[in-house]
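What you see is the complex with one protein chain gone and the rest in place.
By written order: A, B and C. Residues from 1 in each chain.
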Amino acid sequence: MAHAGALHDEDVMLPPPGREPGAGVYNEKLGMWVFLGSEIMFFTALIGTYIILRVAHPTAWKAPGEVLAVPITAINTFLLICSSVTMVKAFAAVQDGNLSGLRKWLIATVLIGSTFVGVQVYEYRHLIEKGFVPSEGLYGSTFYTMTGFHGFHVTIGVICLIFVTWRAFQGRYSAKDYRGVEVIGLYWHFVDLVWIILFTIVYLI
Amino acid sequence: MRQVLIGGMLLTVAACGGGEKAGSDTATAAGAAPAAGAAPTAMAGGSVTGHVKFDGTPPANPTIDMSEEAACKGKYTGPALDPVVMVSNGMLGNVVLYVKTGLPAGQTYPVPSEPVVIDQRGCLYHPRALAIMAGQKLEIKNSDPVLHNIKALPKKNRPFNISQPTEGMTTTRTFTTPEDDVPVECNVHGWMHSNIVVLPHPFFAVSGEDGSFTIKGLPAGTYEIEAHHAKLGTKTMSVTVPADGAATADFTFAATGT
Amino acid sequence: MATTIGHVEEVTLGGAEVHADTRSFVRKYIFSTDHKIIGIQFLIMSLIFLLLGGVLAMVIRWQLGFPKQPMPMGGVLPETMAPGGVVLPEFYNSLVTMHGTFMVFFAIMPLLVGVFGNYLIPLKIGAPDMAFPRINMASFWIAVPAGFLMLAGFFVEGGHAAAGWTSYAPLSERADLSGVSMGQILWCISLIVLGLSSILGSFNYITTIINMRAPGMWWFRLPLSIWSLFVTAILVLLAMPILSGAIIMLLFDQTIGTHFFGPAQGGQPLLWQHLFWFFGHPEVYILILPAMGMASDIIANGARKPIFGYTSMVLAILGIGVLGWGVWGHHMFMSGMNPTLGTQFMISTMLIAVPSAIKVFNWLGTMWMGNIRFHVPMLHAMAFVSMFTIGGLSGIFMAATPVDIYIHYTYFIVAHLHYVLFGGSLFAIFAAVTFWYPKMFGRMMSPFWGRVHFFLTFIFYNLVFFPMHNLGLHGHMRRIYDPTQYDFLKPVQPINELISISAFLLFATQLIFAVNFIVSWFKGAKAPENPWEDNGLEWTVPSPPPHGNFVTVPQVYRAPYEYSSPFVTEDFLPQNRELPEAAPSAAPHS
Partner (left out) sequence: MSWLLPHGASTFVGEIDWLYYLILWITGIAFVLVQVLLVWFMIRYRARPGRKATYYHGNTRFEIIWTTVTAVVVVIIGVLSAGRWNRIKGRDKVPANATPLVVHAKQFEWLVTYPGADGALGSADDFQVRSQLHLVVGQPVSVLLTSEDAIHSFFIPAFRIKQDAVPGMNIRVWFQPTEVGEYELGCAELCGLGHYRMRATVTVHSREDFDRWARDRAARAAN
């Protein structure tokens, strides 16, 4: 009968008890779904801009691989997909009550996520040394804005994952309450998905 | 009731304004800094005087169509001309003359307290070329009953773009860093242009309508004097100034320019 | 069964509860997670910005009514704004820009969404607080620095942003064109920060409304204010990130030399307009939907009658929420966009007039056969209907593209948007503030001064904005510093003077409201639990409600507008009052 968040015997993985039926999921999960709606619109603005500008001025873009290093980014993309897999593993582990598995897979996700950001920073430095800067025509403008904001999201994700990992080590998650793991997992998969789209339209086309 | 409300609103806006004024004062102080760094030398008694002549037939100055600006058009009896090359009796005006080299390195000089004035009259800049010392006040005057904006686009200094909607307005600005050529323009009247040379020292002059000029306050020494005209280019000459004496430097420009 | 909710630890039944609220002052009133305190914090912040926006408007009106004459006491302004009290054109442009920015982003939007979204949603749906109280607190404390950043623009060199509140590129992104650099950058950063605040607020609202409704609070028993705030929150959630993305690109264009909106290397000025208005038109509905919802609540209360056509009202809100995404191009009829596209946007714009018309007729239907109480909130709510009608009808002129060719960018538009935003939203806000003030502060506002404020506002408001239609029809352009520069505008200058004088009086009238608001806070009569005899759940708890709102979770039995029900002797029937079995718990609709 108490409101959500109160620590009682209720199942916290369900919607707040004693309420009119809503979305059928607990608040944090619903909130993250709704928040991702906002994130989709943000990337829609950036990607939409990219498409409009590119269609209007196709010549402002170099052929794939001419400026951007596709192989290294392809490996980076693979890494990020792997991190989604480790995230799923972490989630599966906590659902089974396997807390050591949870910690192991969360650490793996953090490490792979950080590697992704590191490779992106390396790529940026390399490109800027080569003279490909944000003010380099529409190509540079859209490339740095889109990949930069994606990298920013990954960074935020890594910070949140570190926080979740820390809480996992504190024993805050169990098979009965793994809300944090599930919510950050949703975010992480979203960021991964956005990257697959970006990799395709920015590097491969 | 109305006064109360206006008072309230002004108080609020005034608070904002105060801050901005303080900001511009700071900028001015910073501008004067190079001069205040080392002990400034007092002005010496030497000078360079001379004339700028023009050989040949001066090119025709462009006519300006001021028909959409009656207040300015009324100030001219004939068609208004843009004095790109201002020649009278073979003498060339609007030439900026300044000491280019020869001053001791690291020496600083007091900033003249007199402001340099640029006047907007009859929808033209007077003068069309001017020199100013970094940190010296530039007084911008509007003598026309129409809107002028003054847009300066320097590379090393802070650009500004201000407007003067009423006759008699004056606004003061300073440049903080020496710069060869700061173009000044009015966007309401696209033909209005002027050029400003910002110098690290006060040894400069602009030739008058009779082509004459005097650079005052120089210590004894040998200097390279540069004469710069926005259209006709640059000429240099070396002069030796005796202590408390005058040296002469006459420049001659020709129609072909540089 | 004893229940504990939030921090309320002890409960004695029978009305009076004993608080053991152990929170410190800072946790209780400053960094509070209580939605009611956050709502009041937003109220104070946005009323301050409303006042500042009004001050800017007065300076604008001085210049328009009495061009280039020294403003009384204008001499205190620095020479970069108004030397000798004469407003400079560049300062005028900043005034116009910041008046719009303050009013749209820092006054009306937070007043509707931040204040009433926060205050009403948990109370009206029977929840103890928002789904995420700490994120709610963050939403306010992120909005505060955004406000300071926006104010800071007035103090920087080059003055504040001066490209209009719509900040059309390339004027907004090139300091050499506008003379403004730092001011525009601060404008951009402030709105990005504010956008984050709005997004945090809106996903909280959505989650709360979906998941936290009291038992029996079915979707079609939600008050219309909650319906409209729900749809508004969805619009904010989806529209604000578009604005953030666009502003980030504008900021990059200014600071790191990208080329999104500058044509020199293939960027598109029209792209900014598309992005801005793709956000901007949903924003227009963000600014009016909550006003419509709250006005509906208040009109039903004032008329003592169920709202006419509840279902169609909900469908109209949803319809506006959906159609609102397809009409942004009507801000760009003159922009050089393909004329065929213009036709499509005209048709969609015409269609969105239909749900608005339905709402107006339903409000009239609600008053029909009612028993109308003219309390101050009701006066404002009826003025809202009347003024919103004018704003809606004048919109048709602009939706008709050929007529728009003539009146686009003129004072007709200025009149239209003020009839919607001031006549619509702000009258509804006055209605809502006066209506829920007793609940918020536990005291009644003075009804006498409330009436004085209402009538004077209504008169001066119309004297200010109605003649603007005529100015626009005469061809008077917006955002011009000195209309007398044009020969064809010289004959209408007396109208400008009339508008200006009325505007000063309108502003002065608002001081009555401010004084009433502040004095009543300390000296007003103690408010009872339900001063307006309303049906909403918020009126079943003390004024102001305790932390945690409801001592026991309310059970909802019926729709929110069961006024003058034949099943009870009073003319109101709260949503959670249990009736004997004989009486039906929910009346049929339509």
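Simple rule for what comes next: a residue touches a chain if its C-beta (ideal position, glycine included) is under 8 Å from a C-beta of that chain, and two chains touch if they have at least 3 such contacts.
Quick caveat: nothing in here was measured; it's all calculated off a predicted structure.
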| item | value |
| --- | --- |
| Displayed chains contacting the withheld chain | B, C |
| Residue among C:149, C:188 or C:303 that touches the chain left out of view | C:303 |
| Residue among C:73, C:256, C:351 or C:452 that touches the chain left out of view | C:351 |
| Residue among C:39, C:65 or C:89 touching the omitted chain | C:89 |
| In chain C, positions touching the absent partner | 88-90, 93, 96, 162-164, 168, 170-171, 174, 177-179, 263, 267-270, 303-312, 334-336, 338-339, 342-343, 346-347, 350-351, 353-354, 357-358, 360-362, 364-365, 367-374, 382, 385-386, 389-390, 393-394, 396-397, 399-403, 405-406, 408-410, 467, 469-470, 473-475, 477-483, 485-488, 495, 563-566, 571, 587-590 |
| Interface with the unshown chain - residue positions in chain B | 63, 65, 67-68, 146-147, 149, 161, 163, 187-190 |
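The rule is short, and it goes like this: only the chains that are shown with their structure count from here on.
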| item | value |
| --- | --- |
| Chain contact graph, described as a line, ring, star, complete graph or other shape | line |
| Middle chain, criterion being Cα centroid separation | C |
| Of A-C and B-C, whichever chain pair has more C-beta contact pairs | A-C |
| Approximate Å spacing (C-alpha centroids) for the pair chain A, chain B | 58 |
| Chain centre separation in whole Å, for chain C relative to chain A (CA means) | 34 |
| Interface hub residues of chain A, defined as touching at least two other chains | none |
| Chain A residues within the chain C interface of the complex | 1-4, 6, 15-16, 18-20, 22-23, 27-28, 30-31, 34-35, 37-39, 41-46, 48-49, 52-53, 56-57, 60, 134-135, 137-138, 140-142, 144-145, 149 |
| Complex contact set, residues of chain C against chain B | 52, 54-56, 58-59, 62, 68, 71-74, 76-81, 83, 86, 88-90, 151, 154-159, 175-176, 178-179, 481-482, 501, 504-505, 507-508, 511 |
| Chain C to chain A touching residues, read off their complex | 1, 3-6, 127-129, 131-132, 135, 199, 202-204, 206-207, 210-218, 237-242, 244-246, 248-249, 252-253, 256-260, 265-268, 271, 274-275, 548, 553, 556 |
